[in-house]
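Quick one: the structure is below, and I'll ask about it shortly.
Removed: one protein chain of the complex. Kept in place: all other protein chains.
A, B and C label the chains in the order they appear, each numbered from 1.
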Amino acid sequence: MSGVAHIGHVELLTPRLEDSLRFFHLVLGMEVEATEGGSVFLRGWGDYQRYSLKLTESAQAGLGHMALRARSPEALERRVAAIEAQGRGEGWIDGDLGHGPAYRFTDPDGHAMELYFETEKYDPPEALRPSLKNQPQRYLGRGAAVKRLDHVNLLARDVLANRRFAEELLGFRLYERVQLDDGSEAGAWLSLTIAAHELIYVADAHGMQRRLHHLAFWVDTREEVLRAADLFLDHGIHIEAAPSKHAIAQGFFLYGFEPGGNRIEVTTGGYFVYDPDPDPTVWSEAERKKGQAWGVKTVESFHTYGTPSPEPPPIG
Amino acid sequence: MSGVAHIGHVELLTPRLEDSLRFFHLVLGMEVEATEGGSVFLRGWGDYQRYSLKLTESAQAGLGHMALRARSPEALERRVAAIEAQGRGEGWIDGDLGHGPAYRFTDPDGHAMELYFETEKYDPPEALRPSLKNQPQRYLGRGAAVKRLDHVNLLARDVLANRRFAEELLGFRLYERVQLDDGSEAGAWLSLTIAAHELIYVADAHGMQRRLHHLAFWVDTREEVLRAADLFLDHGIHIEAAPSKHAIAQGFFLYGFEPGGNRIEVTTGGYFVYDPDPDPTVWSEAERKKGQAWGVKTVESFHTYGTPSPEPPPIG
Amino acid sequence: MSGVAHIGHVELLTPRLEDSLRFFHLVLGMEVEATEGGSVFLRGWGDYQRYSLKLTESAQAGLGHMALRARSPEALERRVAAIEAQGRGEGWIDGDLGHGPAYRFTDPDGHAMELYFETEKYDPPEALRPSLKNQPQRYLGRGAAVKRLDHVNLLARDVLANRRFAEELLGFRLYERVQLDDGSEAGAWLSLTIAAHELIYVADAHGMQRRLHHLAFWVDTREEVLRAADLFLDHGIHIEAAPSKHAIAQGFFLYGFEPGGNRIEVTTGGYFVYDPDPDPTVWSEAERKKGQAWGVKTVESFHTYGTPSPEPPPIG
Partner (left out) sequence: MSGVAHIGHVELLTPRLEDSLRFFHLVLGMEVEATEGGSVFLRGWGDYQRYSLKLTESAQAGLGHMALRARSPEALERRVAAIEAQGRGEGWIDGDLGHGPAYRFTDPDGHAMELYFETEKYDPPEALRPSLKNQPQRYLGRGAAVKRLDHVNLLARDVLANRRFAEELLGFRLYERVQLDDGSEAGAWLSLTIAAHELIYVADAHGMQRRLHHLAFWVDTREEVLRAADLFLDHGIHIEAAPSKHAIAQGFFLYGFEPGGNRIEVTTGGYFVYDPDPDPTVWSEAERKKGQAWGVKTVESFHTYGTPSPEPPPIG
């Protein structure tokens, strides 16, 4: 199986660091684990590592980098060798807060990625020590109280090329994809585990590069997604897509924009893939046009907006 | 129909005001609406009046008083005349924070009660102004985020006498009761509306007077009750009875003790009584012994502990 | 308070009795209590009377009649006298399956209504006897397993006239209304109890008379509404509006069309009105245009389609 275990963390860029921080802390309910070098490191109450989100001020919103954790030191070496052989490597860095040496590379679309193995497991301070010892952190329930980073959705000019790179170099498995009438691939849902998706590539409607569609954070129940919608409403967070169920991957979703302009999802549900040799589900252009599982039409901005963005987020 | 509309608020006594306040604010998620005369006035986000809980420091835990709101000025006068005629009246007071003149009286067990009509509807400050205009306050989701006071459970030496007083003088309707093999009444579930209960009388196992069994606060969903259990756990609030479903009244419950020693319930569910002439459900001693709806045995302390209490709360 | 207790049952007309029956039995999960005179009488598991829905074959879909239960024989007489005095009465009928003498009348829009008091409380057959004695019927969980009829939404040419009739003659209380820029009333949400709505009048976009907007059936949780959407989907029932939360009345909804063409809602949630003298919430034209609570735009057919209908239901 794959030598890569999961997406360990994501660095998110925001032109409004303070406002974005307030969103992730108060509305999503994440904890600030550390502040260093102008970045703020945040965690969900279920993250086993110190953080899953690195928030960095930047002129433009978007993805800083996405970091994947390898399954072992040996797996790390093997993956790095394979990536280097493809000419996509950029070399090692010493590591960052909370993790050891990391190898930098880019996917075919140019998104910055890192691969690492050594990591610091989360050791909560007294005030965040949990009652149940199989839980990394106390559950405080602030805001939407997201448990952990769940998945990352990247825009790409060439979905197929990026999806294949993720399959072949990183060991992701393809569970679902959208194939347009012209034969091109408009979206691909990939996973390293039985979870229905951990990484998604979707075609960039503007033909731009290196853009982010959204980051998704996990809650355990659909009721928490509905509750998050009430919190978005009363905290003045624009809801792009109200809670409902996706047809593709069957996740239950809520989409909104954090103050920096990045699209954020609160998600749960979906299915598990225990089958070791599943046939990917292929959706046609006509099928995708039917909208979400219960017939909800997908809002137009969902097909076009990403960060960095040539226009402001569709919040009016 | 009854001239009394609902239980407007309850004054709860606590020997540990600061700790109790922290519980109601942080764990139950209520807002502090005012502090006056050594009491703190708290509200749920769905309370239409300024507050539903008055927290007052006292040597012993227990009920300060329970205040009922009449349906109209005329109804108030009629109820007062009827109570006076029964010799249970104690006279008018000028009112208290947030409400007008109130008539003080006691139920046969001696619990202090008040009846009032004039009240101040809640006018939220800017920071608590809701997005939806049919909602009194912004939803912040802090802690269990209880919506409002739901019901009051009082211990009494003579359940039948108190239940009849509530029916005849205050207009409560009896929906369920427990009748022991010796013919005595061990509990009575009463309501002023279609809600399955607003006031409960249960026999005091110690034969004491004027004691409180518990106050119950409402949340809209069972998921929020389950979530409240996680919050109790991680905030060090002792859970007396984990979330489950009552047989009587079918409410979904979670019971714990606030730091002052009073039993507090987080509740939802139950049924509505649209029938204008329902036959009360009568439970026998044997039926009550079967425990709750799904067979959970009722914890012993639930049958014996009340406030004020001769012994400490069963939290060990 | 009002002499009318609640909406006891509704007669629904359908041009496809067998298909409609299959929908209410299999998809909504109601029980067939009786079949008589070409009509089928159905009940939810929480209905205390024998039935809440009378399904009758007819050339066109729509409302047969709506029957209200009075609070007492005396209240019935008083209401009838008042209705007669208004010239809206049509006289007594002997009763129907499960209830005694009923007085027939029409609201100003011409919808057929009945008022009765004597009723048969439900006595379940052995196979439907519940485990909990405070529950009318066994819970089988078939389909959406609706608990009871919740509310009725009627289209009317003159909302204000019908709303006032409901307030003055039937004792409904107005909790919310929509007022257009031209001063006219576009919708009124009325209730006989603390429930946020039991009867709704909405302006008929076609200027037709006596039409039905929808019948709503209650489930206890939002999760059951989400589950009902999955059932609608896999039973081929067209979903007009996927589960979400209304701004007005804050009910959680799912709308679809039963095979006869009538719009059916599965609902839960909303708020309770304990306040005996609430100010109705007034929504402006601009506010209503904002859509539902979480920003979901109201589907166009929701503003125009009713039964009987000049065009087929919008199911394509």
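Basically, contacts are C-beta pairs under 8 Å (C-beta built on N, C-alpha and C of every residue); 3 or more make two chains touch, one makes a residue touch a chain.
Predicted, not measured: the structure shown is a model, and the values here were computed from it.
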Contacts of the hidden chain among displayed chains: A, B, C
Which residue of A:K54, A:R79, A:R222 or A:R263 touches the chain not shown here: A:R222
Hidden-chain contact residue, picked from the options B:A112, B:M208 or B:I239: B:I239
Touch with the omitted chain, as defined above, among A:D107, A:E176 or A:D230: A:E176
Missing-partner contacts on chain A, residue numbers: 1-2, 5-6, 46, 48-49, 69-72, 121, 132-135, 148, 175-176, 193-195, 220-223, 247-250, 269, 271-272, 274-279, 281, 283, 287, 293
Hidden partner interface residues of chain C, rising order: 130-132, 138-144, 221, 223-224, 227, 230-231, 233-234, 236
Touching residues (missing chain, whole complex) on chain B: 222-223, 226, 229-230, 232-233, 238-239, 242-245, 292-296
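Please note the rule applied: only the chains that are shown with their structure count from here on.
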Partner chains that chain A and chain C have in common: B
Chain pair that, of all pairs, has the most C-beta pairs in contact: B-C
Chain centre separation (chain B, chain C; CA means) in Å: 32
Shared-contact residues (touching 2 or more other chains) in chain B: 132, 221, 223
